[in-house]
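As you look at this complex, bear in mind that one protein chain is not there, while each of the others sits in place.
Each chain carries a letter (A, B and C) given by its place in the written order, and its residues are counted from 1.
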Amino acid sequence: MKRKVGIFLIGAYGNVATCVVAGTAAIVRGLTDRTGLVTETPVCEGLPLADLPQFVFGGWDVRDGSIAASASDFGERNGLLTPELTKKISRELKRADAEVRPGLLVNATPAVVAMAGAASRKKEKLAAGFKRLQADLRSFRDRHRLDDVIVVNLASTESMPPSDVPALRSLSHFRKAVAKDESEGLPASVVYAVAALDLSFPFIDFTPSVAAGSAPAREAAALRGVPCMGRDGKTGETLLKTVLAPMFVARHLPVMSWVGFNVLGNRDGEVLRQSGALASKVRDKDEALRRILKSDTTHSQVRIDYVPSLEDWKQAYDLVHFKGFLGARMQLHFIWQGCDSALAAPLVIDLVRMTDLARRRGERGTLPWLAPFFKTPIDCDVQDFAAQMMLFAQWCDEARGFGGDGV
Amino acid sequence: MKRKVGIFLIGAYGNVATCVVAGTAAIVRGLTDRTGLVTETPVCEGLPLADLPQFVFGGWDVRDGSIAASASDFGERNGLLTPELTKKISRELKRADAEVRPGLLVNATPAVVAMAGAASRKKEKLAAGFKRLQADLRSFRDRHRLDDVIVVNLASTESMPPSDVPALRSLSHFRKAVAKDESEGLPASVVYAVAALDLSFPFIDFTPSVAAGSAPAREAAALRGVPCMGRDGKTGETLLKTVLAPMFVARHLPVMSWVGFNVLGNRDGEVLRQSGALASKVRDKDEALRRILKSDTTHSQVRIDYVPSLEDWKQAYDLVHFKGFLGARMQLHFIWQGCDSALAAPLVIDLVRMTDLARRRGERGTLPWLAPFFKTPIDCDVQDFAAQMMLFAQWCDEARGFGGDGV
Amino acid sequence: MKRKVGIFLIGAYGNVATCVVAGTAAIVRGLTDRTGLVTETPVCEGLPLADLPQFVFGGWDVRDGSIAASASDFGERNGLLTPELTKKISRELKRADAEVRPGLLVNATPAVVAMAGAASRKKEKLAAGFKRLQADLRSFRDRHRLDDVIVVNLASTESMPPSDVPALRSLSHFRKAVAKDESEGLPASVVYAVAALDLSFPFIDFTPSVAAGSAPAREAAALRGVPCMGRDGKTGETLLKTVLAPMFVARHLPVMSWVGFNVLGNRDGEVLRQSGALASKVRDKDEALRRILKSDTTHSQVRIDYVPSLEDWKQAYDLVHFKGFLGARMQLHFIWQGCDSALAAPLVIDLVRMTDLARRRGERGTLPWLAPFFKTPIDCDVQDFAAQMMLFAQWCDEARGFGGDGV
Partner (left out) sequence: MKRKVGIFLIGAYGNVATCVVAGTAAIVRGLTDRTGLVTETPVCEGLPLADLPQFVFGGWDVRDGSIAASASDFGERNGLLTPELTKKISRELKRADAEVRPGLLVNATPAVVAMAGAASRKKEKLAAGFKRLQADLRSFRDRHRLDDVIVVNLASTESMPPSDVPALRSLSHFRKAVAKDESEGLPASVVYAVAALDLSFPFIDFTPSVAAGSAPAREAAALRGVPCMGRDGKTGETLLKTVLAPMFVARHLPVMSWVGFNVLGNRDGEVLRQSGALASKVRDKDEALRRILKSDTTHSQVRIDYVPSLEDWKQAYDLVHFKGFLGARMQLHFIWQGCDSALAAPLVIDLVRMTDLARRRGERGTLPWLAPFFKTPIDCDVQDFAAQMMLFAQWCDEARGFGGDGV
């Protein structure tokens, strides 16, 4: 019998999660094709990956709502999830909705708190919350007789935690803090991550949160021998940066300035207006550029602005000012117009399929070969997208032979 | 004693050649740095390359004029070769000017004929022209006691030759055509190439001409055991295409349309207005894209228009219309503003240095590892720029150990 | 009782016509608002205009098909005419479809011939065709008891007629040519125009055809005392040109080059690939610029390319290269992403409403104050959009007082 793999999404009512669930259903029903899935390109050919019908969805969200409602709302404003499509997959959406549980409201940004529903707002001690999350995961696994559950963080960007939060020092510090209800500075994402890893469930962070790279998560992953990877899905402007910047390096054309202006209109944009959250996002975006250019003199800057009318569209304008032979000063401009969720959702499905395979192969801890999927791949210094794809392809080559337990 | 290497430039009074000569002089005199030279990046570190002071310049041009005059004219309109700079290197410019000989006016486009000077217009049989070119090269080598001469084609884009020109069938066909003065359909570039290769001088084609890949040139290179490579320097829009297109492939985002609009203002632009010449340029530009995308459904198009006010600036606007998950339709636009000669000149210097090293290493025929430098690298199927850079880096790794005859 | 005005659309199954009919119905039913209608802005406030429920639609098309089918096809690919919307206005679409008659296939471009249906392909002498068109219009008026019928040309761009077509010399020449079946060089648009005007029905040309400005049409309009205006709706790139170019003139910033690259994906684009049709389109686009800049030295150029994936979207990239104080060379770039039919359709409704009012006010011949709606407004030298809007506003001021026969 085929494996059954649970996918538990943090931020289950968000646009990306909605597109993951709806898109998977639409593919399984043959209503759309597999465009956008890296796992369906030649580089992944022959890998013993779990296929889309083997996935069962659930998740957490701090808001009241439903994936079905998000899909319908999204469809009205976006054109991707048309009413016709949504209707045809309504059973799958409902099934996933039945598996969504209240999220954890710890140190949330004011924008997130404002959106939160009654269930998530209920006063709760950290220890109780931690237990509740684990109970949700266990129940999900048991009721669906899942071979594994993979937890993916798709929640809104968190604020950067302060520089020295005791609970983040080690797994034991974390456990103490939870026990004593010392939540100060502790990001909710870390609680989710440890809750999952501690149960031997892999954890993937598609947001810029610190969770996957934090000491407690790393230790829990090592202890339980499961994968834990992040962070921040590379879907648009940063992807282009990591594709284009190596060209300037290769051609010995020093970049004097690289300034990027991002505009986006969805809930993510609203949350990002909170400067704390913005800082963590911007840091990740710029990091990649700095590492590739290896230059101290490049003036780089990233702006992210909320432009409500764009809704789920994420656009960017980047100006690259560079120097050439004989001091020539030249420019490259690009304008990117991406549908954020449509870019992110297939990568989430890819990450789950690849993580599931890595888990079966016995990999534990971070998975640096997943670098091309992340803005800031943990434990990987390679930022150049083409070089990251080579790491990824090498892993695929090794894994291709792998038989292991049947998919 | 150090090697002395001659660089003989076809189109010596053109902007690119002028920047090659002036830029080399400026670097040698410490008036500018080595920005733009790939041979000065880490990938080439430790290679036993000839250094810039070892180069001696000469060349051919069908026009009357001088490199010094081009430099001064260029400086007025462009700002790169300022009067101050030109003054300081006037001795070097004059020295190179003393080595420029009349070019060959065979099957030239009307625009080139219109520019040609009296010396080049003089009636001359093919055989006489061929001998004259070889005499020019021999004299250049002998008078300067050069260890080698590398001929680089920087002339204006030629028209595509008709599909079956007897002289292009083989080296012996070529020789017969020259002997019988059957010039019909024979591109001047092929005559230059065979003239050089036949004397065991390497030949590099930085233009889209058929020369380097033609049967006569290939046979001559094989016979004499020298390198012969092309074609069409990859400096701007095509470079970006070969950097960006692999991203769409890697991410499984099918490109529905990729349309590029190039505008440029220099003599090259004037010549390109001739549709025959334009066709060969456009073919090369599109080829790379088609090969990378491996797609029959992509609508691709390249336009090259002459906009005189842009002078030496080459700008491009590209629109990429692509599809994503759930049928999302997205766009990437880029605008490139490059100073054409400043982008091309350092690559010419790089190519000469690398070819000189390859020659000393005993390489003969085409040099496919030079792929990242060309729009249509001969004998190389790899179009993805990052993959081309890997081929190049591999060669460098192998060559690094090479001692051979001292530089 | 309120006036009833017939709108007879040439090219009734096209995207623009479909949006005119569907959009009017949607507004009348309160399913969408009046965004995009100039006649609903303050400049037109208080004018005794016929309102949308007073319009009755009919038309001609050389293709087989229906407005309903076009709406549904358009909706699938565009998102404007959603299935929900189309369903709610299906009765209006059917009603209009019942009034569409076979078009006239005279000197059509091969692309149009290829699309034509059996009814339009039937052999027919010119005189018979002319009579048929007039019979269609009379029957439409009589059956619906219309106070007036306004004919609007929305057909695909025609090829420019040769320079001296006898039938275009005068109305009597035209009549003779029709009688003798001498169709050579006679554009179908002129036959439509004279057929309408001869019956005292106003004629508006929203395409670049020569119809509205031709001698036969002018004479017929004068003879019957009815309005006749054109040509070529100003919806996108040209609109921007006529808005931006005056700024450069006002600021004494000479434009050295203005190059525009248009890409579009609909049927219009397919037809425009035929170079004859393209020439007439491009001529109109450039004319406006030349007149505003009053410059002989500006290098201007317009490209229109067919990019199927864009469907009904019309995009343009324009580069303006201009000179300033102390010889500074500067650039303005713009990228326009317009939904062609959504931009054109409300202007068609505006033109009909304004022409109807002009007719009631007794205006005859060309209506130069409608200049802001056209790329090449007949009998109007003013190209500057702001200045055109002033002419239009002045007319509105005069007309505001007008009572005339009740609307």
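Operating definition for what follows: a contact is a pair of C-beta atoms (placed from the backbone, for glycine too) under 8 Å apart; a residue touches a chain by one contact, two chains touch by 3 or more.
If you're wondering where the values come from, they're calculated on a predicted model, not measured in any experiment.
A.B. asks: Among the chains present, which touch the one that was left out?
C.D. replies: The chain that is not shown touches these displayed chains: A, B, C.
A.B. asks: Please identify which residue in A:K131, A:H321 or A:R361 touches the non-displayed chain.
C.D. replies: With A:K131, A:H321 or A:R361 as choices, the missing chain is touched by A:H321.
A.B. asks: Of C:V178, C:M229, C:L244 or C:L367, which sits in contact with the chain we cannot see?
C.D. replies: Looking across C:V178, C:M229, C:L244 or C:L367, the contact with the absent chain belongs to C:L244.
A.B. asks: Mind listing the subunit C residues that contact the chain we can't see here?
C.D. replies: Where subunit C meets the chain not shown: residues 19, 22-23, 26, 32, 34-38, 40-41, 43, 80-81, 239-240, 243-244, 246-247, 249-254, 323-328, 330-339, 342-343, 345-346, 372, 384-387, 389.
A.B. asks: Need a quick check: the contact residues on subunit B for the chain that isn't drawn.
C.D. replies: 79, 83-84, 335
A.B. asks: Touching the hidden chain in the full complex, which residues of subunit A are there? Just list them.
C.D. replies: Interface residues of subunit A facing the absent chain: 256-257, 259, 261, 263, 299, 301, 303, 305, 307-310, 315, 317, 319, 321, 329, 333, 335.
Definition applied: only the chains that are shown with their structure count from here on.
A.B. asks: Where the CA atoms of subunit A average out and where those of subunit C average out, how many Å apart are those spots?
C.D. replies: Each chain's C-alpha centroid was found; their separation is 50 Å.
A.B. asks: Between subunit A and subunit B, what distance separates the C-alpha centroids? Give it in angstrom.
C.D. replies: Distance between chain centres, rounded to whole Å: 45 Å.
A.B. asks: What residues in subunit C touch two or more of the other chains?
C.D. replies: As it turns out, subunit C has residues touching two or more other chains at 335.
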